[in-house]
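Note that one protein chain of the assembly has been removed; the remaining protein chains are unaltered in position.
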Amino acid sequence: MAYFKVESLVKYFGGLAAVNGVSFEVAKGEIFGLIGPNGSGKTTTFNMISGYHRPTSGRVIFKGREIHHLKTYKICKLGIGRTFQVVKPLGRMSVLDNVIAAAFSRVNTMAEARELAQKSIEFCGLSHVRDVLAKSLPIAGRKRLEITRAMATQPELLLLDETAAGLNPTELIEAIDLIKKIRDNGTTIVIIEHIMHVIMTISDRIHAINFGQTIAEGTPVEVARNQAVIEAYLGTDYA
Amino acid sequence: MKKRLYPLILLAVLAGFPLVVEDNYYQHLMILFLMWVVIGSAWNMIAGYTGQVSFGDAAFFGSGAYAAGLLAHHLHVSAWWGMAIGGLAALAVGFPFGWICFRLRGAYFALATLALNEVLRHGTTIAESFTRGMLGIMIMPTFVSKVPYYYIALGMAVVSVLSVRLLIRSKPGYYFVSIREDQDAAESLGIDTHFYKMLSLAFAAFWTGMAGSLYMNYMGFIDPHVVFSLHDISIMAILVGIVGGVGTVYGPTVGAFIMVAVQEMFRSGFFGLFKFLAETTGSESVRALADVLTKGHVLGFGLLVVLVILVLPNGIVGDWDKIKKKVFRIHSPA
Amino acid sequence: AEPIKVGVVLPLTGSMAKFGEIERRSFEMALEEINAKGGVKGRKIELVFEDDTGKPDVGRSAVEKLISRDKVPVVTGGYSSAVVAAAAPVAHQLKVPFVICTGAADDVTEKGYEYVFRINPTASEYPEATKSFLKGVAKVKTAVILYENTQFGQSSSKAFEEDCKELGIQVLMKEGYSAGAIDFKPLLTNVKAKNPDLIYMVSYVLDASLLIRQAKELDINPKLFVGGAAGFTLPEFQMSAGPAAEYVFSATLWTPNLRDKDYPGAKKYFDNFRARYKSDTEYHGAEAYASMYVVADALKRTKSFTPKDVRDALAATNMKTAFGPVKFISYGKKTQQNKLPTYLVQWQDGKLETVWPKDVATKKALYPTPKWSARK
Amino acid sequence: MDVFLQILVAGFLKGGLYALIGIGMTLIMGVMGIINLAHGQLMMVAMYVTFVLHSFFGVDPYLSLFVAMPALFLLGVVIQKYLLNPLIKAETILPENQVLMTVGIGMVLTEVIRFIFKSDYKSVTTSYTGATFFLGSISFSWALVVAFGIAVAFTVAMFFFLIKTDLGRSIRATAQDKDAAILMGVNTRRITVITFGLGTALVACAGTLLVPVYYVFPDLGGPFTAKAFIITILGGLGSTVGAIFGGVTLGLAESLGATYLGMEYEDIVGLTIFVLVLLFLPGGFKRLTKV
Partner (left out) sequence: MLSIENIDVRYGDLQVLWGVSFEVREREIVVLVGANGAGKSTTLKAISGILKPSSGSIRFDGIHLDQVPSDKVIGYGVVHVPEARRLFREMSVEENLIMGSLSRPAKAKRKETLEYVYGLFPRLRERRKQAAGTLSGGEQQMCAIGRGLMALPRVLMFDEPSLGLAPILVQEVFEIVKRIKEEGVTILLVEQNVRQTLALCDRAYVLENGRVVLHGTGSELMADGHVKEAYLGL
C-alpha cells in the first residue's frame, strides 16, 4: 500500500479542465517534485489534496484512507500541511502568534502551543523576527513563515508550493538546506518549484504534468532528459 | 504591572458608584453604559476579533428582549426568566442564520445580517396576535430603585468582558483572529473555520440577547422598532466597538462610556450647559446657539461618527499610541 | 418667588419633531397666558422641556432626568405611544404625576398606574364618531380596512373592526402596510376587486394622499372613504392629494369650530397660534395647550407642591379647556382617563368641515361619494 | 386576470425607478467596492432640491433634473474626496470602517435636511402627478412610464460608457487594482471621485423622477438604501444591465408579494429574495447574463 497517492484526479473550472487525470504515488520519507508549465494544474492539484477544491473526479488516498471529500481543516489534522504559492500571512499577528495559532491544531493549552511554536520557529530559523508583525516581513520571510506555520501543525506530509520563488541563488541554498532538514526530521514532502536548481537537487523523484496531464515521471535525471518535458517545460537550455 | 491594576480599580469604582452617587439620572445612564459594554463586547468578539462584521446585532438584541417580553406577556411569569431564555433565544436565531450565511464573506455577510434584522423587525410587527405588533410589550419593572438593575448590569458587563479576555487568550481566541486575518490560511492550519465562526457568533448572540432581556426588564417596554432598530442598536453597537477600539478587550468598555455620554450630552444640550449660559448671560446669541445645539443633536452625533472614523479609525484603545504621541507628545518605547 | 418647574417630554427632534414642535409652542403659549395672569399661588411656572426624540428609551431617560435632577413635581407631554408606554411606569414608580396629552396607546391607562393621567382619548376610541355616523346616516354593508403598521394604526384599526362587527358591517379585507410605500396599487387592486361600500384607512398624511390618489388612478368607487384621524385632517393631505381629497371623511378629536360651551377658547387658541407662529396647528396642539391649563389648574388647587399632593389635585380635576372638558375617571379597564367625544370631518371645496355629530356640524355631510368619473 | 395584469404593470413600472437607484449603487458598490449606506439619503437630498426648485421657483421636476443631477454629482464628489478617500489610506483592522462612514454621512444628510425643512412631509403636485392612461382596463401612470424610459436610456448609456470609453475602462481598472491603475497613468483619486459623483447623480435622477408621484421627508433615505442593496445584489455587482433586471425583479416581486401575500409582506419579499440570491446565486443575474 502506497503511503500517499492520487488517482486520476480531474478538476474542471467551468468548462476548463485544470487537472485532467493526474495520478502519482509518494513513498514515506521521500521528496517528491511536481513540475509543469504555468497553468498546468500544479497548484490546483495541491488544492485538491488539501481540501480547498473538491475533485471533479478521482481519489486522494493518504495512509490507506480516502481524503478527497474531507474539509481542509480535517486534512490538516490528519497530518498534511501545506504552504501557499501566494503567501497568506496572518498579517496583524506577530510571527510567534501566527505559529501558535498553527500549533493549536495539535495541542490545547496556551503553554504547550507556545512551546511547540517556539520549537518550530527555531527549527526554521525565524527566531530573529519572532515578535515582528507578519505583514512587515519581506517576501522571503513570509515564505519561510509559511513553512514554519505548516511545521507547527506537525505534518507527516508537507506540500510546498513554490517556496523558493523570488530567492536569489544564495538564499536558495539556505532554503534547500531547510527542506532537507525537514525531510530528515521524518516528514514526507511534495514540492512544486520552477527553479531547476532547487527541484533537481533535492527531489528523489519528479512528476511532470502539462495541461493537467502527466507527461513524465522518474528521477530528476530521467525527467530532465525526457523529450516531452524539455519541449513543454524546460526549453533547450537545460537539456 | 501597574497596567494590570487599571481594570481592578475601574471595577472597584463601578462597584461603589451607586452607593456614592444616588442620583437616579446618573444611575440610569450608568445602567445604559453597562448594557452597552455587554453589547459592545459581544460585537467586538464576532466583528473585531473574528472579522465577521455584523450590521444586525439588533436581531439578537431584539430576540432576547422579545423572549423575555413574550414570556412575561403570555405566561405571566417574571421577565427575569427571560434572562435565561433571552440569551438562548438569540442563539436560536443566530444558529440557523450563521449556518446559512457564514458561507458569505466580508461585506456580503454584513449585508445578510442587516437583512436578517429587517426580516425579524417586519416579522414581529406583522405577527400582531403573538407579539402585539407595534403595540409593543409592556411589563411592570420589578424594582423601584435602580440599584438592583445596576448590579445586575454590572455583573453581566464584568462577566462578558472577562469571558472575552479569557477566550481571546486561549485557543478559540487565536483561532478567531486567524480567521479574521485570512480564512484560507486558517483552514490550512487545521482550523474548522465554520465551527469557530459559529462559536464566535454564538458568543455574540448570547450576550447581545442577554442585554436585550435586561433591557426588557429594565425599560419595561419594547416594540419592534425599538429593539430591532438599525440605528439605535446595530449601528450603536458598531460605534461602541469602533470608538473604543476594534479587537481590544477593554475597547468596548471605553467606547460604551463615550458613546452613552456623548449621546446624552448632545441630547441634553451639553447637560444644559448652553441653556444655563444663555440664562446667566442673558445673551440672545448664546440662547440661539443653545437652541441650534439641542435641535441639531442627532446631527452632532452624525458628525461625531464621521469625525471619529476619520481621526481614530482604530478607536481610542486601538489608536492609543497614536493619541499619546499626538496629544500628549509621549513616545512609548518601541 | 422661585418659579415652579413643570417637566415636558416631547419629540423635539427626529421624525416626529413636526408635532413635537407644534406642541411645544402650544405649551409655551398657554404658559405665557397663565403666567401673565399671575401664575399659581403667586409663583410663576417654568417649563423644562426634554427631547425624547420619539424613542422610548430616550423618553424614559428624559423623564428620569426631569424627576430626579430637575425635581419637577409633575411631568406632562408625551407624544408617541411608545414613549408614553415606557415612561408611564417610571412616573408611577417614582411617584410623580405624569399628565399625558397625546400618546394614545390604550393600555397605558389600563395598568392602574396611580400617578398617570391622560387627557386625550385612547386609540380605540378614535372611531367613535365614525361609528355613530355609520349607524345614523351611511348604512353600508361592506368595508375594507387599511392601516399602517404602527402602534396607532394597529390599535385603531382593530377597534374599528370591532365596531363593524357591532354594526353588522362585513369586513371584506383588513390589511396593514409599512408606512412609506411608494406604490399602493397592489393593495388597492385587491380592494377594487372586493368592491366595498366603505374604505377605512388609518394612515399618516402622505400615505393617505397616495392612497387616495392611486384609488383615483385605479378608479375605485366606494360609497365613502374614511380616514381614521392621523393624516387625513392635515393641510398637507389636501395639498398633496389635490381635488382627490374632496369628499374624504376623517375622524378627528378636535376642530377649532367646536362650541365654546364645552371647548372654551378653542377658536381663540387656533387663531392666536396662527397669528403668532405663522403656521397651522391642529388637535395635537390643542391637546398640549389644554394640558398646560390642566396642570396649572391642579397646581393652583394643590395643598403643597409635593408630587403626592399635586397628584391628588390632578385626580380631582374637573374643568373645561380648549380641548374639551377634562375629568379623570375610571371606566372599563381604564383609570384616570379623560373621556371625550370624537368628530367626523369631511373635505368639501378644499376646506375641512365638521359634519358629525349633527349638533356641531358646520356643513352637511356629502354622502354617498360620487364616482371618480362623475366628478369634475 | 385583470388584477394580475395590473399588478404586473405596476411592478414593472416601479421596477424602472428601482433600476435607476440600482445603477447608481452598482457603480459605487460594484465598480468601486464602496458599500454606500447613504445612497438613499443622497437620493433624498436630490428630492429636496427638486422640491425647492418647484415650490420656490416653479421649476418642473423634469427640468430640475438638470440641476439636481449636477448638484448631487458635486455632493458625491465632495463626499468621496474629503470623507471616503482619506479612509483608504488609514490602516484599520476592519475594512468596514468605510461602511460606517457612510452611515455617519447618511445621518448628517438626514439631519441637515431636517434642520432646514423640519420633519414635515412635502409633496410636489404637477399636472401629471395623477395622470394615467388606460390600455384595456389596465392603468399606467404617466410619470412612471417616463421614469422607466429614462432608466432604460441611462442603463444603455452607462453600459457603453463603462465598456467603450477610456474613462469607463479606467473606472473598472481602478476598481480591480488601484496601484496598477496608477502605474497606467490613471489618476485613481480623481476616478473614485468621479465615479462616486456619477453614482450619486444617477440616484439623484431616480429621486427627481420619483418626486411627482411620491413625497419627500427627511427620513426617506433608509428604506431606499436597503432597496438599492437588494437591487444591486440581485443584478450582480458592477453590472449595469443587471441593475435593470434587479430593479424590475424587485418591483415585480414586491407587487406580486403585496397582492397575493399581503401588503405588509412587501418588504419581507424583497429581503427574502436578497438572502436567497446571496446564498444561491452569488453574483446575481450577472452570473447568468455575463454582462
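All chains are identified by letter, namely A, B, C and D, in their written order; residue positions are counted from 1 within each chain.
Following the convention adopted for this analysis, a contact is a pair of C-beta atoms (placed from the backbone, for glycine too) under 8 Å apart; a residue touches a chain by one contact, two chains touch by 3 or more.
Predicted model, so just to flag it, every value in this text is computed and none were measured.
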Touched by the hidden chain, restricted to displayed chains: A, D
Of D:I116, D:A153 or D:M184, the one touching the omitted chain in the full complex: D:M184
Touching residue (missing chain; options A:G21, A:P37 or A:G91): A:P37
Interface with the unshown chain - residue positions in chain A: 16, 35-40, 85, 136, 138-141, 162, 165-173, 194, 196, 232-238
Sites on chain D contacted by the missing partner chain, in the whole complex: 166, 169-170, 172-173, 176-177, 179-188
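One rule holds in what follows: only the chains that are shown with their structure count from here on.
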B-C or B-D, whichever has more C-beta pairs in contact: B-D
Averaged-CA centre spacing for the pair chain D and chain B, given as whole angstrom: 31
Whole-Å separation of chain centres (CA-atom averages), chain A against chain D: 47
Per-residue overlap in chain C, given as positions that touch at least 2 other chains: 13-14, 149, 176, 178
Overlap residues in chain D, where contacts from two or more other chains coincide: 93, 114, 264, 267
Residue ranges of chain C in contact with chain D within the complex: 13-18, 21, 146, 149, 175-178, 180-187, 189-190, 192-193, 204-206, 209-210, 213, 216-219, 236, 239-240, 242, 244
Chain A to chain B touching residues, read off their complex: 50-52, 71-74, 76-77, 81-82, 84, 88-93, 97, 100-102, 104-106, 108, 110, 113, 149-150, 153
Chain B-facing residues of chain D, complex: 35, 83, 86-87, 90-97, 99-101, 103-108, 110-112, 114-115, 222, 226, 229, 233, 264-265, 267-268, 271-272, 274-275, 278-279, 282
